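Now for chain A:
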Amino acid sequence: MSSIPLTHILFVSTALFFIGMYGLFTRRNLITMLMSIELILNSVNINFVAFNKYLYPDKLNGVFFSLFIITVAAAEAAVAIAIIINLYRNHRSIDVEETQEMKY
Partner candidate 1 sequence: MTASQIIFYLISAFVLGTAVLAVTTQKIFRSAIWLLFSLVGVAAWYFWMQVEFVAAVQIIVYVGGVVVLIIFSIFLTQQSGSEMPKPPLKRILFSLLAVLFGFAFSYRIIYEYGFTPAIPAKPFTVPVSAIGEQMLDTRQYGFVLPFEVVSMLLLAAMIGCIVIAMKTVPKGKTVQKHIPPIGTNGSGKLITESKDLQVEEKTT
Partner candidate 2 sequence: MSLSILIILPLITAIALLLCNGLRQVRVVALSGAVVQLIYAFILLVAYWQQRAAGDQALMLFEEDYVWFTPLNIHYHIGADGISIAMILLTAFVTIAGILVSWSMEKLNKEFFFLLTLLSMGAYGFFISLDLFTLFFFLEVAVIPKFLLIGIWGSGRKEYSAMKLALMLMGGSALVFVALAGIYFNTQTVAGEHTFDLLQIAQLHIPVEVQKIFFPFAFVGFGVFTALFPFHTWVPDGHSSAPTAASMFLAGISMKLGGYGCLRVATLLMPEAAQAYSWIIIMLATIAIIYGAFATMMQTDLKYINAYSSVSHCGFVLLGIGMLTKTAIMGAVMQMVSHGLMTALFFAAIGMLYDRTHTRQVAQLGGLLKVMPFIATVFVIAGLCSLGLPGLSGFVAEVTVFMGAWQNAEALYRIATILACASIVVTAVYILRAMGKVIMGPLQVTDSGSSLGNTLTDAGWNEKAAAAILIIGILAIGIAPFWLTELIKQ
């Protein structure tokens, strides 16, 4: 198990991070954008846990951090969804391209 180099894990987490970012950049639906953000946060979680496990196993900083991230992410998602729902009520759409009233 320790034969898996840390960089491989980091490769995966980084890749996940950028997949999420890709989704954020391209998805027009706000909910899918939110899902992309969840991916990003997950990749960070992986990072924390992996660093904790591989590099600094004597303390649990990374693990705790990831726990808090999960919590915060949940809260964030809840608020975001509430906002999206309200947006839907006001705009009858959750397409990000259609919510560009304010610009320039």
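Everything below uses one rule, namely that a residue touches a chain if its C-beta (ideal position, glycine included) is under 8 Å from a C-beta of that chain, and two chains touch if they have at least 3 such contacts; residues count from 1.
These made the cut because all candidates are chains of the complex that A comes from, given by their letters.
It should be emphasised that the depicted structure is a prediction, and the values quoted were computed from it without experimental measurement.
Among the candidates 1 or 2, the one that touches chain A within this complex is 1. Put simply, chain A touches candidate 1 in their complex at residues 1-4, 6-12, 14-23, 25-29, 31-32, 34-36, 38-39, 42, 45-46, 49-60, 63-64, 66-68, 70-79, 81-86, 88, 94-95, 97.
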